[in-house]
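Heads up, one of the protein chains got dropped from this complex, but the rest are sitting where they should.
Here the chain labels run A, B and C in written order, and each chain numbers its own residues starting at 1.
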Amino acid sequence: MALFGTGAIKGLMVTLGYIRRKPFTTQYPEEKLEQSPRFRGNTFVWYEERCTGCATCAKGCPLGIIRIVTHPEPHSQVGSDYHVDVFDIDTGRCMFCALCVEVCPYDALHMGGDFEQASYGREEMVISVEDLKAMPKKPRTQFRPQMEMIGHTGDDELDEHEAGRWSL
Amino acid sequence: MIADLTRGILESFLPIGVVDILMPLLGIFIVVNVLLGSAIMLTYAERRLVARMQNRIGPNRVGPFGLLQGAADLLKLVTKEDLTPRAADRPVFLLAPVLFFAPAIALFAVVPFFRGWAVADLDAGIVYVIAVTSVSSLAAFAAGWASNNKYSLYGAVRGVAQLVSYEVPLILAVTSVILLSGSLNLQKIVEAQGIPFILVQPIGFLIMLVAVTAELNRTPFDINEAESEIVAGFHTEYTGTKFALIYGAEYVAALGWSAVIVTLFLGGWKPDIGGLIWFGLKTSAVVFLFFWFRGTWPRVRIDQMLALAWKLLFPLATINILVTAAEVLAAQALFSLEPGEALPVIALAVIAVVNIGLTVAVLALLSRVPGLARFDTQLAASAPARG
Amino acid sequence: MTITLSTDTVAQKLQDALPDAVEETRDDWIVVSADRIVEVCRFLRDDDDLDMRMLRSLDVVDFIDRFELRYGLLSIRRNHETTLKVRVWGRENLTVPSVAPVWEGANLQEREIYDLFGIEFIGHPNMKRILLWEGFPGHPLRKDFA
Partner (left out) sequence: MNVIPDSGATNYDIEPVLLNLGPQHPSTHGVFRIRALLDGEEVVDVEPVFGYLHRGSSKLAEERSYTQVITLTDRLDYLSGMSNNLAYVRAVEALAHVDVPERAQYLRVMMAELMRIASHLMALGFLINDLGAWITPLMHMFREREKVLDLFEMVCGARITFSYMRIGGVSHDLPPGFDAALNAFLDDFAERVAEYEALLLENEILVSRMKGIAPLSGERAIECSVTGPNLRASGVNFDLRKQAPYEAYDRMNFDVPVTQNGDNWDRMWVRLQEMKESARMTRQCMAEMPDGPTRTPADFFIRPPVGEVYSAIEATKGELGFYLVSDGTIAPYRCGIRSPSFINLTVLRELCVGWKLADLIVNFGTLDINVGEVDR
């Protein structure tokens, strides 16, 4: 039979023990946690060379926030039939489900790993085709097992030949 | 010593009559400012300590190690818009925070920081402590009633029930100390402690600790500001400076009560060497105890809390007084002392041994009371299921 | 494994106890006449072999010309389940007797259906909107809601 109060004291000992232990939390802006290679960030990585402008991503998007306007290229090659004029992704409404990445038949669109994309207005959250072209080509391995096979962790740049299931 | 020096400096250019008035004022000025500073630091210390108990870091951004966090919070609260609800009883609403703060500060008037160091060395110091701190229940009720908010009212009503209930065991626990020391003067109580009274009066100390925790509205007895039930209780409607006063008063009161506990049970400023260090360390230890409780325990329910006060602590404290009185009478007869004379260390040691034995016996007895005993977790596991 | 009772046996039992309550028997469910649903449910609950003590789920589909209420019933003791359906024809002033007196678990689900589909349950203790506010125009899960 335990003495009255020992249960409460046992709890006190648990918390006392934690005073000596290292905190679990991190100091965010200075220390950043490692993201897993499959991490779905708030950005996208797009390879213009791989994209045919088929707009499957726009169809696959559950929210319909991808807007694509294309025109046929005069000297079309296989795999690049349409020139993409507008490729707006409204990341302000995006929920980063990666369905657009999953459905992309040419491995042209990938998730990016950056998550510090705060801005003061909703309109600034829309990624345009220029933004997509300018973004660092550091795709995450979400739905891209071929990248995992070559050991890509999402931190290095990949060119358009390495990013897809097959080279162009 | 410092007091004499200051007095000498002041007397060199001021008439003696003015110095006589100035000296206590100066003492009050120093004590109040030190208190306010330490209250601010206490909020920081609590947040850091409890954060570590929760395996996190706590405030560490403002100043080195976040030391200025309390000051930043205070600045933020003072510069905040000061709202008074339209339906509030304005004069009472404004008065309540002051009513809170004043007794918390006034408590320190009689606390003996060191031999001969107290702002006012009253002969009935302990009576003063109890009288002054009772005002806070009035303040809690005033704040809760005047806010005209249902949560506040609940907090106020709970607060009054709680404070009134716990005054009784508190005073009875203090009485046992008075019996042992034979004096109401806090200085004399300290000097009477040949052995710290925590050893001589373990039951008294436990009752005092529980009752003070309730007086201070701290976990596990923080039911009148129970965040998860009644939002913030009696101070739900308070903002800005008024909130800062209430919040600060709680920490000043925590400090004050810790100092009183140290004086009554932990030997006060003893041992005689090192000046204020021992008193400070002991007080910090008691304050840490309150933080520690808060970082660990959940809250009791109001009826359980009142039941604890009236059904357990009150009879226990009464029996404790009777036992102590008998012990003191026996000691006086044995050592042929005058009433009011301090007991010798040997007598205290004998009483301590007897009382510690009694405490263990009481706890063992309590363990057998159904409803208080620890729940056997294995029992539930082995119960057969029905389909 | 929870057994799905053969609808034929359940329908036969219902036919014996409450003639004409069953409108149609399909492979997966039994269609019960709307007026008699409370009787049927009470029978299914109290019959010792069927013992449908729990209303597992209550759902409804808007088929434009009719609404189909689906009552998923479960017996925990016998670990079997069955499905009832009730058809309500029309679009306006739809009423179905409430099964909340039979199983209290229907209470919130019927209120939800009233809120989102506009089918009123007669005999429900507290037929109020539940997710939307009072005075919300229309019933949003209906197919014609715009």
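Going forward, contacts are C-beta pairs under 8 Å (C-beta built on N, C-alpha and C of every residue); 3 or more make two chains touch, one makes a residue touch a chain.
Keep in mind that this is a model prediction, so the values were computed, not measured.
Trainee: In the full assembly, spell out which visible chains the left-out chain is touching.
Mentor: Result for the missing chain's touching partners among shown chains: A, B, C.
Trainee: For the full complex, which residue in A:Cys54, A:Leu99 or A:Met125 touches the chain that was left out?
Mentor: Reading the full complex, the residue touching the unseen chain is A:Leu99.
Trainee: Please pick, from B:Met41, B:Val300 or B:Ala349, the residue that touches the omitted chain in the full complex.
Mentor: Only one of B:Met41, B:Val300 or B:Ala349 touches the chain omitted from view, namely B:Val300.
Trainee: Mind pulling the chain C residues that touch the left-out chain?
Mentor: Residues touching the hidden chain, for chain C, are 1-2, 53-57, 59-62, 70, 72, 76, 79, 83, 103-109, 112, 116, 125-126, 128, 130-133, 140-141, 145.
Trainee: Just checking the interface: what residues of chain A touch the absent partner chain?
Mentor: Output for chain A: 2, 4-8, 10-11, 13-15, 24, 35-40, 60-62, 95-99, 102-103, 111, 140, 142-143, 145, 148.
Trainee: For review purposes, identify every residue of chain B that touches the missing chain, sorted by number.
Mentor: 50, 53-56, 150-151, 154, 158, 219-220, 222-223, 226-231, 294-304, 371-372, 374-375, 377, 380-381, 383, 385-387
The rule we apply is simple: only the chains that are shown with their structure count from here on.
Trainee: Name the chain whose C-alpha centroid is farthest from the C-alpha centroid of chain A.
Mentor: Max centre-to-centre separation from chain A belongs to B.
Trainee: Rounded to a whole Å, what is the gap between the Cα centroids of chain A and chain B?
Mentor: Whole-Å distance between the two chain centres: 54.
Trainee: What is the distance, in whole Å, between the centres of chain B and chain C, each centre taken as the mean of its C-alpha atoms?
Mentor: The mean C-alpha positions of chain B and chain C differ by 62 Å.
Trainee: Chain A to chain C: how many Å between their CA centres?
Mentor: 45
Trainee: Spell out, as numbers or ranges, the residues of chain B touching 2 or more other chains.
Mentor: none
Trainee: Please output the residues of chain A touching chain B within their complex, sorted ascending.
Mentor: Residue positions touching the partner: 1-8, 11-12, 14-16, 18-19, 21, 23-25, 27.
Trainee: Give the list of chain B residues in touch with chain A in this complex.
Mentor: By the definition above, chain B touches chain A via 49, 51-57, 60, 292-293, 295-297, 360, 363-364, 366-369, 372-374.
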